[in-house]
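All protein chains of the complex are present and in place, except for one that has been dropped.
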Amino acid sequence: MLQTQELQVNIGPQHPSTHGVFRMLVTVDGETVVDLKPVFGYLHRNHEQIAEANSYLQNMPYTDRLDYFNSMANNHAYAMAVERLAGIEVPERAEYIRVLMVELTRILNHASAVGFMINDMGAWQTPLAFGMREREKILDLFEMASGARLMCNYFRFGGVVRDLPPEFIPNLRELLRALPAYIDELERLLRDNEILLQRAIGIGILPPEVALSYGVSGPVLRGSGIPYDVRKAEPYSVYDRFDFDVPVGKVGDVYDRFLVRIEEMRQSKRIIEQVLEQLPDAKGGHINPKARQNVRPPVGDAYARIESPKGELGFYLVSDGSTRPYRYKVRAPSFINLTPLADMCRGYKVADIVVILGSIDIVMGEVDR
Amino acid sequence: MTASPFEIEIPRGRVIEVQRDDTRVRRGGGLLRGMAVVWKHWKESFKLNRSYSQIHGTFTIEYPEERPRIPEAYRNMPILLYDDETGHELCTSCFQCERICPPQVIHMTQAKDPATGKPVPAVAEFIIEYDACMSCGFCAEVCPFDAIKMDHEFELSTDDHTQLTVHKEQLLRPISYYAKIAPTMWAEVRESALKKLQGNIRRRPDVIGLAPQLTEKIAARRAELAAQAAQAAAAAPVAPAAAPAPAEGRKLTPEEKAAKLAAIRAAKAAQAGESATPAEAAPATPSPTPAGEAAPPADKAAKLAAIRAANAAKKAAAGEAPATPPAAPDASAAETTPSAAPPSDKAARLAAIRAANAAKKAAAGEAPATPPATPAGGTAADAPADAPPAAPPSDKAARLAAIRAANAAKKQQSGDGS
Amino acid sequence: MEVVVQVVFGLIALFILVAAAMVVSVRNVIHSALWLIACFFGVGALYLLLQAEFLAVVQVLVYVGAVSVLILFAIMLTRQISGEGVRQLTSRWPVVLVVTVLLFATVMAPTLINQQWNVPPAPPLGTPEPIAGPAELGRGFVNEFLIQFQVVGVLLTVALIGAIVIAFEERARRRRVLTLAEELELKRLRERATQTETPEPVEAEPVARETRPASEG
Partner (left out) sequence: MYDMLAALINGALGWGWPEWALNLLSYILIVTIVLVVAPLQMLFFTYYERRVIARMQDRVGPNRVGPEGIWQPIADGVKMFTKEDIVPQAADRIVHFLAPCVVVAPTVLMFAVVPWGPGMVPVDLPTGLLFFFAISSISAVGLMMAGWASNNKFSLLGAMRAVAQMVSYEIPAVLSLIAIVMIVGSLSINEIIAYQTGLIISNRDLPGIPDLGLGWFVFTPVGFVAFIAFFIAALAEGERTPFDIPEADSEIVAGYMTEYSGMKFGLFYLAQYVLNFLLCAITAIIFFGGWQGPGVGWLYAQGITPDNPNGNGLFNVLAGVLGVFYFLLKTYIFFFVMVWLRGAFPRLRIDQLMDFGWKFLIPLTLANLFSAALWVAFTRWGPAEGMLITVGWSPVLRWLAAFVVTLAINLGVYLWLTRVYAASQAERRRAELEELSAAA
């Protein structure tokens, strides 16, 4: 009697809540989502082709622009790939500084990811404002060390550009004093807020076996109950010297991913404290003196992967002996975490799509490259 | 959910399950707790929050009135430095920054010596396209002369786009300015930068290499210094004026210039003659370990001796000119054009050949290749001014030969000199 | 004072008539619904004129607030609206006109014939206040008109339940879109069901990404 035909709704590229330019062609039957076709490529900047025209060092500032939220993590992955290719080893102190920087990026990424997701649910930027305040402090620290807030370009093959300025460690210790208070307050504000529970529990469930078959990684995978973390599975750099836990969800819905991210912020704080304890003094040097400005690695290829805040970020480089990479491929976690979106959204309401997308936490710079 | 069959053991840590406790019946307690948090923020926000450890309090910085503190390492757009006293730009247009710049936004042309038309270690035209520059800081890192540094100025917005292609005049900043904004970073590189500047100043004919806005000022000072020099004319021929402004010491009389040229040409000829190495086309290929330059160790020593001989000859010939031509083929060597040697300085060439033979003899005897003359690579590939690298004891013979050659050259020189 | 009341009454009556006429004659169904709402307003104004404030307010609340919104909902959800193509008048409209006039006459004639147009004088003081205020209406409902009140109550509940039944029936019939978790749950249930019949175990290896399942709705 009441015939409702299916409606093609276009949650378009300039929609206020898709993180960056990302379009979803949603077939809707009433309020329920029947099918969803993600469309991206709006932010494609030909990153990998440019990389083949640049020398190895010249690519470093371009990696900042991949996942523009965590430039330090991208630098770290690229630097490790080239070091593995060219056989450059990194002094102790530089390794510790690198771990410190990546863990700081993880905190600022999770703080804003949680903020953006709740913002999509409709809380008018309050949790986001709290997240942004912590992010500002961390960006100031990055500015002190690397010279820029977002486009840090701080890593070099064989170490980092510059040693930590004297006022870096005291400010960091002060920040670490504020972090637990911030995380507890965020939990008090949101954890058992009835409205959030209704919007998050049982929404966007990604069962573990489907998560595995899609090859998702990072908080999305751990949210579905699989305790896989690259820092633990294949400890690179000096991660084998710190002990930290891996938070894991039970059901794999939006609420689990939210809790996993909050728990991961605490673990990152633990790691940073251990880094500060074991930080070797300056004699180890922040850069390997023999590391060359312009690397000319021998013919061959290398793949290095790290646990970036969004998931497993990998760089695959093929060298033909010249100063320019022959092939430069980025395994972007956001891109792969986005593929199960259609399956995760089917059967839920239109209002949930945006929340599920927020819970996956993607950055279009990394998806489109 | 069935127990997840993906047990992965975790070294140095355990797998913690997030407590969902979603089965508990909620009666609005969470909502009130959330409101309490927001109320605390509202209450606290009447105080300012400027410290890292505070999570309450307003953290907005009212930008135009209250400016954020910019850390020292902050980098925005590159600027060129010039020395306040001498007015000389540090940049010797060695093209390193142009080559490393990822978006290729730096364009420069090397200055020419108006008299002889040969390139001079100074930059004529230097352009940076500020709109495409991503202030990655590579140019400041690779510059061997610390001539280009990253500025702290970020209010650069203009409405007319052409202003964003910035020419040398707008790029230049005094060293005092940079020392003010980045004290510790400048302190590290200060000595080496200034020493290299002195080296370069000596090889720049009169006005070239001066910061344009200072040319009249410098001209005026030079006139007044010349006046002083006139009064003190009776004084003994001024020893190489280290202290007084080296600017005026740099004025070479035409015949000195010829002599200097001859010496350089001699060294060049000697070098071209013996060493089988292919001609060093570009003044300095960036790759410090150029694959092509696999010069056999033996002839490297020969070249060394030739260079040393040329130095000695020049020193003797030029008399008071303190600077010695950079012997080593380092990046900043002026490109010595292998022009035909004029007949008048045959003597210098003779001395050079004799020195080369002596060096070859010595080289044949001593241990395998001495370490490459100049420490290639490293951040600042700079050639030591004149002291020959501390050759390891094993090639003492080579040094002996060099000294003998030097004496021969001096004897020769004093013979036909005035 | 009487003249002013008459004039205002005339105006309101005219407004109601025009609105009613427009409801029928306007092409676009939405416009006709809006004219209907204007008509309800007119009736409310009439009540006010008769100093029956409570009735006027209830009229506005019930008709304009709720009924008209539901009419609008109904119109928008059902068929296409513009109605350009539909012929306004059937071909044999004169016959229809004659029939309506006759019907109207049979109703109006008796009242018009023996009707004296004088308005009855105001009732002498002391007569009980006519049922107008909310208090009297309330007492009326629970005293004299209790049965009618209960019957109307039952009627409304039946209508409400009817609406829910239709909605549920429609929902059951509509293709039920399954979420991923539900599909896997169903697969597991079905496997367990088949397992009990065929004993050989089907161990749950990580399922490859199945093609889009035809939903079993």
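Order as written gives the chain letters A, B and C; numbering starts at 1 within each chain.
Just so it is clear, a residue touches a chain if its C-beta (ideal position, glycine included) is under 8 Å from a C-beta of that chain, and two chains touch if they have at least 3 such contacts.
Quick caveat: nothing in here was measured; it's all calculated off a predicted structure.
**Q** List the neighbours, among the chains on screen, of the chain that has been left out.
**A** Answer for the hidden chain's contacts among shown chains: A, B, C.
**Q** Per the definition of touch given earlier, which of B:45, B:110, B:165 or B:192 contacts the omitted chain?
**A** That would be B:45, which touches the missing chain.
**Q** By the contact definition given up top, give the residues of subunit C that touch the hidden chain.
**A** 28, 30-31, 34, 37, 53-54, 57-58, 60-61, 64-66, 68-69, 72-73, 76, 133-134, 176, 178, 182, 185-186, 189-190, 216
**Q** Which parts of subunit B face the unshown chain closely enough to count as touching?
**A** Against the missing chain, subunit B presents residues 25-28, 31, 34-35, 37-39, 41-42, 45-46, 49, 56-60, 62.
**Q** Please identify, in ascending order, the residues of subunit A that touch the omitted chain?
**A** Touching the missing chain: residues 7, 9, 15-17, 31, 118, 120-126, 129-130, 133, 189, 193, 195-196, 198-199, 202, 349-352, 354.
Operating definition for what follows: only the chains that are shown with their structure count from here on.
**Q** Farthest chain from subunit A, going by mean C-alpha coordinates, please.
**A** Chain centre farthest from subunit A's centre: C.
**Q** Using mean CA coordinates as chain centres, what's the gap between subunit A and subunit C in Å?
**A** That pair's centroid distance is 54 Å.
**Q** How many Å are there between the centre of subunit B and the centre of subunit C, using C-alpha atoms for each centre?
**A** So the centroids are 86 Å from each other.
**Q** Listing for subunit A: what residues touch at least two other chains?
**A** As it turns out, subunit A has residues touching two or more other chains at 207, 212.
**Q** Identify all positions of subunit C at which a residue touches two or more other chains, and write them in rising order.
**A** Expected reply: 204.
**Q** Sort out for me which residues of subunit B touch subunit A in the complex.
**A** Residues of subunit B touching subunit A: 1, 4, 6, 8, 10-20, 22, 26, 28-31, 33-34, 36-38, 41, 49, 51-55, 59, 70-75, 100, 102, 134-138, 141-142, 150, 286-288, 377-379.
**Q** Which residues of subunit C touch subunit A in their complex?
**A** Residues in contact with subunit A: 77, 166, 170, 174-175, 177-182, 184, 204, 206-209, 212.
**Q** For a test of understanding, state which residues of subunit A touch subunit C in their complex under the given definition.
**A** It comes out as residues 1-2, 4, 29-30, 32-35, 205-207, 209-210, 212-214, 343-344, 346-348.
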